[in-house]
Each structure stands twice: as structure tokens, then as C-alpha cells.
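Report on the following structure.
For this view, one protein chain was removed and the others were kept in their places.
Letters A and B mark the chains in the order given here, with residues in each chain numbered from 1 onward.
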Amino acid sequence: MDVPLVVQEPASVSARIGIVTVSDRASRGEYEDLGGPAIQDYFRDVLASDWTPVPCLIPDERVVIERTLAALADDERCCLVVTTGGTGPALRDVTPEATEAVCQKLLPGFGELMRKVSLEKVPTAILSRQTAGVRGGTLIINLPGQPKAIRECLDAVMPAVPYCIELLEGPRLETRPERLVAFRPKKPAGG
Amino acid sequence: MDVPLVVQEPASVSARIGIVTVSDRASRGEYEDLGGPAIQDYFRDVLASDWTPVPCLIPDERVVIERTLAALADDERCCLVVTTGGTGPALRDVTPEATEAVCQKLLPGFGELMRKVSLEKVPTAILSRQTAGVRGGTLIINLPGQPKAIRECLDAVMPAVPYCIELLEGPRLETRPERLVAFRPKKPAGG
Partner (left out) sequence: MDVPLVVQEPASVSARIGIVTVSDRASRGEYEDLGGPAIQDYFRDVLASDWTPVPCLIPDERVVIERTLAALADDERCCLVVTTGGTGPALRDVTPEATEAVCQKLLPGFGELMRKVSLEKVPTAILSRQTAGVRGGTLIINLPGQPKAIRECLDAVMPAVPYCIELLEGPRLETRPERLVAFRPKKPAGG
């Protein structure tokens, strides 16, 4: 019986994904963080390639959020950082401001699409100020606070995320195609 | 015959709503202000709870617009301020810039949705630069200049406005449900 030739691939780098729960009450232990685990479940469900979660639970303090996002990008070398919570209109909601402050580039299309899909569910989706941006080689995306809304938003934007990470020279994320198809445009001749 | 027991409710605070017409010509008396009255008619039509209009008619001067918005928020204690006019691309159109300058938070979802509904009517809706934001406890929304477009935009965003005002710790606005249903999401466990 022939032993099939197995071509050994070089050990691929595990993609590090920062998952930041922004919540005064959850960070004080007044209730359970539901958003962070929902995001971990989601990535576990859709990603086929190796990845490592880097979870954080912090209060709605702009300086703390900024430092956390910067550390996950610069020190922890995450290719992707997602936040949950703190995107509403209330006084303590400052996640979008912190995100904009640490990013060199903003990607308004993420917020537009996430509000659009949430608006199909609830009219108050227009109150969400979610945005996304790039810091160095890291894509940062704000997600809503509630697990159901998190999944709806991730389903909408994730098809574009692996290609975005490749444009930022990060690792190649593979998805389970039956669950999520990552889209990669053919390189244009004159891109 | 029994006299029914009337439970006396505490006098609820009348919600103060600033209505700012921004127009060089209307403020000079060169023509009638149609936008401001159209907004008053609209709120009279859809609001069931007590409210008080605080109308202003000012020219397209950025400093004047900024001072007016700040005074309506800080001194007049309006929970909601709506503007009409000055959101186009012309030199004198500076209402969005003035709004952004006085707000601590911007709510891009309002402008996105208003442009979307206006775009179903006219392709030039993309020229509108309407935005919305929060100053302290006050929600500020830019509306278009024409009465018909004002009503279309308010119909689109108003379902989210009472809940937004509650998140800003303002009064509870009740709507006439046959005319407009205000949406209030159930408080999430981990909001």
C-alpha cells in the first residue's frame, strides 16, 4: 500500500485577535461579560485557520480604551481587534472616540453597513456610533454590546475582513466556507 | 353615583424642543420661514406628551448657529434641538460644521438614514450634509430646508428619538401610536 506523500507546510503563525469588552459594570464584576464570549464563540465557529484570542475587560474610560487598543495592536501584534460596548449616545459611551484617536485611517464603510443591517431589526440602530479603522497593521472594529447584534454585525462585515488583513500584510485567515465565505478580489492590473 | 378616584400624577416637565431655522433670506424677512412652522406642525401631530417649542430664526453665520445651538442646549435646557436649512454644498451652507463644533458626540446614523430616504425621492439627496450629535443632555439633528423633505426625514429618524433622549437622561416623550411608534429596546442584561 502506498503511503501518500504529505507535503509539510511551514508552521503558520497563529492569528492573534484582540477582543475588548468595554463596560463599566462588567469590569466591576456587577454582571457577566456576555459580549466578549459571544465574539469568541463566533470566531471559533467561522474561522478554520489557527487563531488565538487576546481578551480584555475594561471600563468605559476613554484613556483606558485607547491604551488597550494601542497595546493590542503594537505590543500584542493582533492583526484584528474587535470591541463590544460603549458605542451608544450616552455620556459614558466613548468607544468610537477612543478608536478614532488611535487609528491612522478610518473605514466608514464598516459602521455604515453594520447600522444598515441592525436597522432592519430595530429603528434605534441609528443611535449606534460604531466605526472601524486601521492602526499600523491592525484592523480595529467596534461591535455592539448585545450578543445577538454582535453576530448580525459580524456576519455582515466578516466577508471583507480576511482580505483587509492581507492588505495590511497580516496573516491569512481561512474561514469555514459552509459558515462564512471570505471574499478576495482578484488583484486588479492597475490596483 | 360614584365619583371616580382620580390619581393625581405629578406635573410632568414639559419637554422643550428647540427649532432653529437657518436662512439668510428668511432671517432678513425676504421670505417666509416655512421650515420652522413645518417642524412645529410635525411635532404637534406626532407627540402625545407635553412639549414646548423654542423657535429661532437666524442667518447662515457659523458663529451665530453655534451660539444658538449652545444656548438652546445649555441655557434653554432643550432635550432636543432640530435645525432646518444650511446643509447643502454651497459656500453659505455651514449648519453641519456648526453642529459638529458644539457637539461632544456625533451620531452618523442619522445623516446616513436621512440621505437614504431622501435618495429614494431625488438623486441630489447625496448633496445633503445633514448630521446629528449630542451636546450634554441634548440631541441635535439637522433637517433639510423644504417642508416635504423635513417630514420624510423626521418620519425616518423619530422612532429612535425618544429612546435616545432617555439615554441622555431627558424627559420621556410619548407619541401618538397611530401616527408614530417610538421604539424602546428592552434593556440588555449586559448593555
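Rule of thumb we're sticking to: contacts are C-beta pairs under 8 Å (C-beta built on N, C-alpha and C of every residue); 3 or more make two chains touch, one makes a residue touch a chain.
Here the structure is a predicted model, which means the values were calculated and not measured.
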In the full complex, which of A:Val22, A:Val94, A:Leu107 or A:Ala125 touches the chain missing from this view?
A:Leu107
Return the single residue from B:Ala48, B:Val63, B:Ile126 or B:Val181 that touches the missing chain.
B:Ile126
Positions on chain B contacted by the hidden chain, ascending:
23, 25-26, 31-35, 85, 88-91, 93, 97, 108, 111-112, 115-116, 119, 122-129, 145-146
Take the complete complex as the reference. Which residues in chain A touch the chain that isn't displayed?
105-110, 112-113, 134, 139, 157, 159-160, 163-164, 167-168, 183-185, 188-191
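Convention: only the chains that are shown with their structure count from here on.
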Gap in Å, rounded to a whole number, between the CA centres of chain B and chain A:
33
